[in-house]
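Each chain you see keeps its place in the complex, though not every chain is here.
In order of appearance the chains are A, B and C, and numbering begins at 1 in each one.
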Amino acid sequence: MQLNPFIVRPFVERALAEEIGPGDTTGGFLLEGDEEADGQIYAKDRFIVAGLPLAEETFRVLDPASVLVREVEDGQRVEPGQTLLRIHAKVWALFAGERTSLDFLQHLSAIATSTARYIEILKPYPRTRLTDTRKGVPGMRVLQKYAVRVGGGWNHLFGLHNAILVKDNHIKIAGGVCPAIEKLRAKAQHTFKIEVEVESLEQVREALEAGAEIIMLDNMDMAAMQEAISLIGGRAMIEVSGGITEEKLERYAQLGVDIISSGAITHTVKAVDISLDIGDIKPSARREIGQKQELVAGRR
Amino acid sequence: MQLNPFIVRPFVERALAEEIGPGDTTGGFLLEGDEEADGQIYAKDRFIVAGLPLAEETFRVLDPASVLVREVEDGQRVEPGQTLLRIHAKVWALFAGERTSLDFLQHLSAIATSTARYIEILKPYPRTRLTDTRKGVPGMRVLQKYAVRVGGGWNHLFGLHNAILVKDNHIKIAGGVCPAIEKLRAKAQHTFKIEVEVESLEQVREALEAGAEIIMLDNMDMAAMQEAISLIGGRAMIEVSGGITEEKLERYAQLGVDIISSGAITHTVKAVDISLDIGDIKPSARREIGQKQELVAGRR
Amino acid sequence: MQLNPFIVRPFVERALAEEIGPGDTTGGFLLEGDEEADGQIYAKDRFIVAGLPLAEETFRVLDPASVLVREVEDGQRVEPGQTLLRIHAKVWALFAGERTSLDFLQHLSAIATSTARYIEILKPYPRTRLTDTRKGVPGMRVLQKYAVRVGGGWNHLFGLHNAILVKDNHIKIAGGVCPAIEKLRAKAQHTFKIEVEVESLEQVREALEAGAEIIMLDNMDMAAMQEAISLIGGRAMIEVSGGITEEKLERYAQLGVDIISSGAITHTVKAVDISLDIGDIKPSARREIGQKQELVAGRR
């Protein structure tokens, strides 16, 4: 599922507005006008790259005549010193877009990298998927979920609008697992599977009886979980969530769980280190990027 | 510097749009209409609270007739099990606002808590301030910087528009430390101090000569830093940045540095754990919240 | 699934902007200032009401101090002459909101009414649901789908983001029904059922083999449809779409189809007739609406 410019642009515009405000008071006074230069974004850590479409859009929004050349693609692992993106643009645009483009890359690459570490652990267990949750930085969900996919993970629901996920508060309001499922089966969009989060074997039984298609075992201990899994006996997809660590991940996979969902991969983020170097001002630089040159003409 | 509703509202509206989209397909079909209930947001970790204005605005935006009662204030330390906020609102609003309000609190409280840990270390050194940088989650800067203040830290610049901060790329384009400072002194807003990031003693000398008011020592080793500090001899404010750890923090403070700026407190975040419990549906509940009740009448 | 104010407001604001532009040049010059009056919206046709939340929000957005009293609820059938909504508001707001509130009601009530006619036909066939499609007036989908629910129908997907619906163009690009389903099962959100639109018995077989959970029979004749249904034999949910008429509706239901989806209920709309009458200007009118009065204090 691509991160297309129509989706990316508002994130970039909002971030640039915050960064630039009424103007760049340092860079703005050091320049005469439309000087141009080359810049390159390069890694200072070892990580999986995610966020190049955002970094590129940052410079395109500022300077539609920017020339952008990717040296790697999202999803690729890079080493310290490795160049990710070459940019030829107006210098004011390089100054103005530096922090924003780096922040997108640092945040999203971090998510992709930690996702990839989990996915590596799950490799011997092809049945089991690692998904994200809705937890994370509010307003950044579409991007964070993209980074999870880049890291090899799967997405769980994008919001209240695109899945049926019955949780404790719903069960309380509906008066039980069965009444909740019955109401939803009677009224909701037929293309959704019904997923229920349960906390006890009793609730597992109710969920099965009411025909839940996905049962999420929430914070159960290993013994209860094993009992729940054998109780379900293939009649529903099994999801486990809550406090996922690398060790737990492997044990859940061994139990044959279908989905392991982790809030931490999006709500807890350790940024990777990335920098931008600007070269000398050379009006002819545009021609020096070479064969890979790709003129992004007419971008908004 | 308060986080007033005029600033907060767009963040809340954007996050809710992402969460709700065209509707809440689970909660929406479990309700008949405008049922009301009490809810409470409570801590499941030990942390410094930050983000209550965002959690409150979330429910107000959804249900302007919400009744909201704070049990703690931003900046206060809470223990697991402790209630942060009581809400009486339409149940659909409780369902729709749960994840968004929690995500704001989890993210911002995490920043406040890690800031507070650093500030604790700096207590014996009243001269030295801990500030944030511009690094962090793009588009969330105003909120992240609020959380730093809640945790006892100080803010560095909010964007390119509200400080003069001369960095390596600027120096290269301007042709040196002195020409950069001279240009900026000649043209820029007189209310800004001029801050320069330097990488060598030679650059420290140039910066002093050109009259820089703040000198940032970037990634210098301890020896060089000590030499730089004695060279500066009080003629400029001294800032240190780059890879701040708890140990380095104390050593920098002992050297008499004025400002220690840390990118990690906003770009690397380990969310704290917070939940929302919804009580029984009781139409009369509004009256049961008690003395602290505060009717937020007429908020949009 | 409620049509809450957070979702409704942008539709109302956009419609009012179009109607009012820089000002009401007729009503605006007939008034001195903040005169108030009563108004009532009443039916001039027989229909199922849908859209009251939009009519109300129209007057609230204009005059937050409006007093609004519903005489009926969305989903109720009304007769010519019957009052739907009483309004006490500033006269300029009554003038400015008249056409917009009526247009919402006329359009959405029309959809609810024609949906209800189909639903009436399906009453003897509880297994079979009538759903909408994505077809309709672009930009109005959330409201049109609300009207379908008000009329007793069900919603199909809200957009490309909340269902897997494999159509002819997808099959062509993926290289067949099976490869399409396999790719989607491998990568997409596990909470979605996979629906495939097929045009031949051969494709029905492929869809079953690949494990499609919903099979949509597109424009098949009755004979082919019967064969397809017996071929499916309960292994997938069956949806029929395309050129639904009242007669076809009953025949499809008799065949035991699960879902009949109709584009026409949202793309072809015959507006019902509704008017607004403004009473005399009486400054004391606010007190005369009587017992049902409901002061919408503090709405934006």
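Please note the rule applied: contacts are C-beta pairs under 8 Å (C-beta built on N, C-alpha and C of every residue); 3 or more make two chains touch, one makes a residue touch a chain.
Keep in mind it's a predicted model, so treat the numbers as computed, not measured.
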Entire complex copy count, 3 subunits given: 6
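Simple rule for what comes next: only the chains that are shown with their structure count from here on.
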Chain whose Cα centroid lies nearest the overall Cα centroid: A
Geometric centre distance via CA averages, chain C-chain B, whole Å: 42
Whole-Å gap separating chain A and chain B, where each centre is the average of the chain's CA atoms: 22
Separation of mean Cα positions, chain C and chain A [Å, integer]: 33
Multi-chain contact sites of chain A, meaning residues that touch two or more partners: 158, 161-165, 187, 189, 192
Residues of chain C touching chain A in the complex: 1, 129, 131, 154-158, 161-165, 187, 189-193, 195, 214, 237, 239, 258-259
Chain C residues touching chain B - in the complex, by the definition given at the top: 1-2, 4-7, 64, 141-142, 145, 158-159, 161-162, 297-300
Chain B-touching residues of chain A, taken from the complex the two chains share: 11, 14-15, 18-31, 35, 37, 91, 94-96, 98-100, 102-104, 106-107, 134-142, 158-167, 169-170, 172-174, 180, 183-184, 187-189, 192, 263-264, 267-271, 276-278, 280-281
